[in-house]
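Take this structure, written in structure tokens, and hold onto it; I'll ask about it next.
Yeah, one chain of the complex is gone here, protein chain that is, but the others are all in their spots.
The letters A, B and C name the chains in turn, as written, and every chain counts its residues from 1.
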Amino acid sequence: MFKRILIANRGEIATRIIRSCRRLGIETVVVYSTVDKESLAVRMADVAICIGPGPAKQSYLNINNIIAAAELADVDAIHPGYGFLSENSHFAQVVRDCKIEFIGPTSTSMDALGNKGKAKLLAQEAGVPTVPGSAGPVLSSDEAIQVAHKIGYPVMIKATSGGGGRGMRVAHNDASLVSGLIQAQREAEAAFGNGACIVEALVKRARHIEIQIIGDQHGNVVALGERDCSTQRRHQKLVEESPSPVITQEIRRNMCADAVKLSKAAGYYNAGTVEFIYDLDRKAYYFLEMNTRIQVEHPVTEMVTGYDLIKHQILVAAGEPLAFRQEDVKPEGHAIEVRINAEDWEKEFSPRPGRISMYVSPSGKGVRVDSHCYAGYTIPPNYDSMIAKLIVHGDTRAEALRFLEQALSEYIIEGIKTTIPFHQRLIRDVRFVNNEVTTKWVDEIFMREH
Amino acid sequence: MFKRILIANRGEIATRIIRSCRRLGIETVVVYSTVDKESLAVRMADVAICIGPGPAKQSYLNINNIIAAAELADVDAIHPGYGFLSENSHFAQVVRDCKIEFIGPTSTSMDALGNKGKAKLLAQEAGVPTVPGSAGPVLSSDEAIQVAHKIGYPVMIKATSGGGGRGMRVAHNDASLVSGLIQAQREAEAAFGNGACIVEALVKRARHIEIQIIGDQHGNVVALGERDCSTQRRHQKLVEESPSPVITQEIRRNMCADAVKLSKAAGYYNAGTVEFIYDLDRKAYYFLEMNTRIQVEHPVTEMVTGYDLIKHQILVAAGEPLAFRQEDVKPEGHAIEVRINAEDWEKEFSPRPGRISMYVSPSGKGVRVDSHCYAGYTIPPNYDSMIAKLIVHGDTRAEALRFLEQALSEYIIEGIKTTIPFHQRLIRDVRFVNNEVTTKWVDEIFMREH
Amino acid sequence: MDIKTLRELTKLMRDNDLVEVEVESPDLKVKLKKATSPVAAVAHLAASQVLVPAASVAAAVPAPVVDEFAGCKPVISPIPGTVYLKPNPDAANFVSISTPVDENKVVCLIEAMKVFNEIKPDGGVKGTIKKICVNDGQAVEYGTVLFLVG
Partner (left out) sequence: MDIKTLRELTKLMRDNDLVEVEVESPDLKVKLKKATSPVAAVAHLAASQVLVPAASVAAAVPAPVVDEFAGCKPVISPIPGTVYLKPNPDAANFVSISTPVDENKVVCLIEAMKVFNEIKPDGGVKGTIKKICVNDGQAVEYGTVLFLVG
């Protein structure tokens, strides 16, 4: 087993990883930027090494300085968390070249699955359903029009690299397809350095449902059930829950089997998430993309399955066989996570970094808070605005929602604005309670009413 | 239902009561002493009224000022919490005379059960087993000797009023009985204004096991299972858990039935706890005393039964029938609570009030923290030193202990000394893990080894 | 010194999020200290001045006590209740500014539990009324400053 792990991340996920390392008796080294000197992760870790100034490019994305810190601290492995370098296959390769284990999949499978176009082809080869559309990036407007005519309008144009909604366009006819394609290509080129776009059928009433998988280096891959992340704002997840309240047991089983099939086809190991779009009208699911890292919302799966995913990430990275088999996975009850951000939800969710003057987190049966915040902590403006994940677990969805409402009302964060009031409204909305939400509902309906 | 409740208490129990009131949509009024101005309860409550200076006698025990505040705030009911005036039948009567409901039993049943001697007689009449001994207070040394000869040495001398170990003596022969009786009588007279003492058989290897009951004003009384509070230091509970790892299902059932029997015999309603001493050698239990209020360790029962005891206290005080029947009570899993005090356990647990400079409480599956502390809060020296209750709930005792160990290691409290290090050692002790603890084990064995 | 300087100092504190200011010059010695939490506002004044006990001030007087009342002692409410400044609605106030008071003088009534409690300055407080800090009919809690006596 590893003796010492470096955590190449910050915020709540850094503290989360430290917790699991402690459970395993592994020493922790965190790297940090100058603005994170007072962070909880720096306080909790056994060793903390400053790797650069505030801007992520010079610190949390600075591969040289992170590797230098890893060698200085003589660590056995690096956990990349999520975001930053977690899906950078070059980083993974550099780490392994230095004889340090990267806690994640191989660079090869990251490359195979991290690119949307390549991943879709791989899914098709493996027999996993994908959204009908172009077989790969469209090379011309003519090709795009041909595809659109075959699958029928409306269609979606999507950058193969990318995420967070950038490089995406909807087209309802040939004209908007041609112009949309050019715009999406330009946007993707600027944002990701890669303008390649695909064209596919548009799912009108969609739920975002993803399958958590974990695999070891001995060919075992297990699916840990789904998370339904359909409540999104501008393609950013706001609420995640498990089980999904809209799919049947049969669909769940098929999605899990497909997720495992795809992972095995890519020779994937460690934790990963296979994202699907679920078409509420056709009652069918299509492979969307794979996230080759631990995700923000992983605690939802931890709460229903009882497995500590970070712990098992570390164990399989150390070469151990998976500690459980598919038939051992028996999700129980219902878990919901809300992301609490330092944002003013009434002002377009604009970030509100600053000093937290008072902080009292909720507690109680079925309540879990993953956070790096404390009273006296100043949230730096340099990084994302997520300050806490509030996760509840009840026997039923109704019970989980009751726990959530109570926990939100007890949460005291003073000194900055947070999205707690937004979540309080959201979870009281009858359409949310009745599962009538689609991935566009918050943007197109809820936010217009508020 | 009540519209507004006054909380005649402070600290964690005041915040705990506010939480349940919020769940019920009831407004809260807290009274506070000048040193508690910055307390979390004062911040959380809808209204806060200062009732006096720091010394409890002039504030939290000042019946006049509390009633004046209740009238000023126009409340429907008063929740006394635990400690302070919670078992003062005169206070309960004054409250009710003012046409304000006292959230607790009647003054009559408080009087009948609050006095150890009277309560023992009542238990005997109701057919509940009691420790063999004098039929009531012993009036002379001769009578004490007679009793001791009948039941056999060693015997225990106990003040009928009292608690916390004051007014208690062990005697091994006639001489030590006579001198011990005089000492105990003097001590009890000084501490409680009542020197009456009883003599009873000494249980050598004892566990402290108590039954939580709750009754309504319609004659229903339900037992909510037991709590095992055998890990004590100088008669102060340190750890409480449920279920008890040392009794059989049959004994559990009998204890519950006896607790209900006694409560009904006293016309008792609201929450209460019937304390038993369990003799590990004789495998028999004896009634000890009844606490006519909610207890510090009530969350242990909440975690295994799923019932919010404070909520049900309020509901039955408002005259509603109990929301559940005996057959609905199905405790699940194993819960353990440790009391975290601002004390230096290596210096005889001496109190260490002061300012908390950093505070991060643990969270996670099965972890609950009931506390009134936050970073920046100064613990006043005027009251007890308990600053948090850490409660864990797992499927088994072993799982609960794992959760507890992890949660204790994650708890960050800086600026003051706490008993967290004590608990960390305690729960790793093989004798604690293997349930070999008696009520004297911490004093006589554990503390001598550390 | 003049009150204007003090006001400017407190503005400076507010604007700069200061919690403590001490200034000492040949003609002036000032120390201003904020309660560390957002709720309390406590002011300590120049050396030679006698202080109103911090807790009582914090409980009732939102603005800092400034030097015109330096040296004054407070009469505080011993109980939560309702203040009455006159014995009955048609009567004159028990006291007004400059009324001499001592431990035998009733300064107001506080109604609590249907009882009208006569409030008299306790032993140490005597002099003349310098400020009436509450309104007739106002609800008060323990420690609310009713009068300043100097």
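The rule is simple: contacts are C-beta pairs under 8 Å (C-beta built on N, C-alpha and C of every residue); 3 or more make two chains touch, one makes a residue touch a chain.
The model shown is predicted, which means the values in this text are computed figures rather than measured ones.
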In the whole complex, of A:67, A:224, A:288 or A:442, the residue touching the missing chain would be A:67
By the document's definition of touch, the residue of B:183, B:357 or B:382 touching the omitted chain is B:357
Cross-chain touch to the chain not pictured, restricted to C:23, C:91 or C:115, is C:23
Note that subunit A touches the chain not displayed via residues 31, 34, 37-38, 49-53, 59, 64-65, 67-69, 71-72, 98, 376-378
Omitted-chain footprint on subunit C covers residues 5, 8-9, 12, 15-26, 28, 34, 36
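Heads up, the rule we're going with is that only the chains that are shown with their structure count from here on.
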Per the C-alpha means, the centres of subunit B and subunit C lie apart by a whole-Å value of 41
Subunit A to subunit B, mean C-alpha position gap in Å, rounds to 45
Expected list for subunit B, residues touching two or more other chains, is 376
